[in-house]
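Notes follow once the structure below has been shown.
Only one protein chain is missing; all other protein chains are in place.
Order of writing sets the chain letters: A and B. Residues in each chain are counted from 1.
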Amino acid sequence: MKGNEAIAHAAIRYGVDGYFGYPITPQSEVLETLEAEMPWETTGMVVLQAESEVAAINMIYGGAAAGKAVMTSSSSPGVSLKQEGISYIAAAELPALIVNVMRGGPGLGTIQPSQADYFQATKGGGHGDYHLIVLAPSSVQEMADFVALGFDLAFKYRNPAMILADGIVGQMMEKVVLPEPRPRRTQQQIEEQCSWAATGRHGRKHRNVVTSLELDPARMELNNERFQRTYAEIEANEVRFATHYTDDADYLIVAFGSVARICLKAIEEARAQGVKVGLLRPITLWPFPKAEIARLARQVKGILTVELNAGQMIDDVRLASECRVPVAHFGRMGGIVPNPAEVLDALYNHFPEAKK
Amino acid sequence: MKEEIIIAGFGGQGVLSMGKILAYAGLMNDMEVTWMPSYGPEQRGGTANVTVILSDSAISSPVLDMYDTAVILNQQSLDKFESKVKAGGTLIYDPSGIHHKPTRSDINVVEVDAMEAMMEMNNSKTYNMILLGALLAVRPVVPLDAVLRGLKKTLPERHHHLIPLNEQALRKGMSLVGK
Partner (left out) sequence: MTPEEIINPANRVYSRPRLLTEVNTHYCPGCSHGVVHRIIAELLEEMGLEDRAVGVAPVGCAVFAYNYIDVDWVEAAHGRAPAVATALNRLWPDNLVFTYQGDGDLAAIGTAETIHAANRGENIAIIFINNAIYGMTGGQMAPTTLIGQKTATTPYGRRVDLNGNPLNISDLLAQLEGTCLVTRQAVHTPAAVRKAKAAIKKAFENALAKKGTSVVEIVSTCNSGWKMTPAQSNEWMAEHMTARYPLGDLKNV
């Protein structure tokens, strides 16, 4: 099935309580699949096509404030519209899942694949000091698996998570093994897990108020310090990445999402030519796999980042590599996807000594 | 075994669904598969293409620069993809949409007049299955039986009565090759 469809099926099976979204190419299959599956008849999941991305993200805010497992999906222009709401969700320390199936921008841009929302996703996106947990799937299987992972992490840290996919992984079809269905949480389970939520008091002695407002700067600074402690904990515990052929690599390619697979094919071709290239694929874009890149920067002679943008992740790779080796960028923009041969050419152009 | 295939033509010729049925046939045959469409507004009338990869082992890139096999249904696609067939690979094309025939001699070029066969069958819906049959005759990457199971999986229940017609079209396509 398609990556977008896999997300919808995985959401039903995970026991998601609510999905709120607005159509936009190339991710509309998420909402379409959910509407066709009618999960409200089976699991009781609420599915609603909102009047806008702005309304949808605020429905997520409301649902998450009530302790429910809620998610939305969109694509780049729509995710820009959601940023205010995402900032509120992060500030109110609410768990939620946001899916961005990226398309080329800026502006209305194109509907073809892109990774140009890397900065927006990993550096916050909306106003204020906050981070999302950002997962970058590179296969349809990971589109399905990261629904559960995203929610698990979001609830563990009371922090919104984002699946940052691209049009390739959203639109392509692959074999996928869906997770076993599990029931949605009961009212009692929700009230135990989310003692802070606005579920209605139901006998609770105090009222719960979900808000991001704190006019007293001293207390607001304390809130910010609490957020930062959460982010430090996430950075310490939740870095995820995959490596291929790095053990003996002389050169390293860093790429995420579907682009990492294009690079892997390029690397296989390079290896066939006797050039030792390895791949590091960050799975969590935030927290970023800094330590592994720092380690590999002591081993390799050069690093190439390959992205569907003008060079965004490269900043994080450069910082992580501590300037030990040259870090170069190769990217296509505007919805153009490079093929493996172009990646290999770029590697040889930036590091001519690699090609003996 | 790994087969990297591009199918390219006009939107509305059944390019994407042909690829989809092929991908599902691979799935039914316990293979790893990827199906990567060109997507968007060109669905209706513009050019459309789909990359299908069938493999016994994990597939890295779903996006390719060279293909083992190309199925070409119009001139623009021939112009674009003839040079992208690997040496020794296969290019199948329908002459009805082609003004300048393929010129490469280092690949196996197969002409399949699927349009004419479709006219004989008197059903425009059979076009892409005739081509898929021809593809399988030249490159038997999956058995016919897996294709039929793939068809059953992709077609909604209410269209299952069309499977015999599709099988007929597949067999017709197979019979066109080597004539």
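Just so we're on the same page, a contact is a pair of C-beta atoms (placed from the backbone, for glycine too) under 8 Å apart; a residue touches a chain by one contact, two chains touch by 3 or more.
Since the model is a prediction, treat every value here as computed from it, not as a measurement.
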Could you tell me which of the visible chains the hidden chain touches? A
Tell me which residue among A:Ala10, A:Ile60, A:Ala90 or A:Met172 touches the hidden chain in the full complex. A:Ile60
Please pick, from A:Lys68, A:His244 or A:Arg281, the residue that touches the omitted chain in the full complex. A:Lys68
Of A:Gln141, A:Thr199 or A:Thr230, which residue touches the hidden chain? A:Thr199
Using the document's contact rule, name the residues of subunit A that touch the chain not shown here. 17-18, 20, 46, 48, 50-52, 54-56, 58-63, 65-66, 68, 70, 84-85, 88, 92, 198-203, 207-213
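The rule is simple: only the chains that are shown with their structure count from here on.
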Centre to centre, by mean C-alpha position, how many angstrom separate subunit A and subunit B? 34
Residue set of subunit A touching subunit B in the complex reads 25-26, 111-112, 167-168, 171-175, 258, 261-266, 268, 337-342
For the subunit B and subunit A complex, residues of the former touching the latter: 20, 23, 27, 32-37, 39-41, 59-66
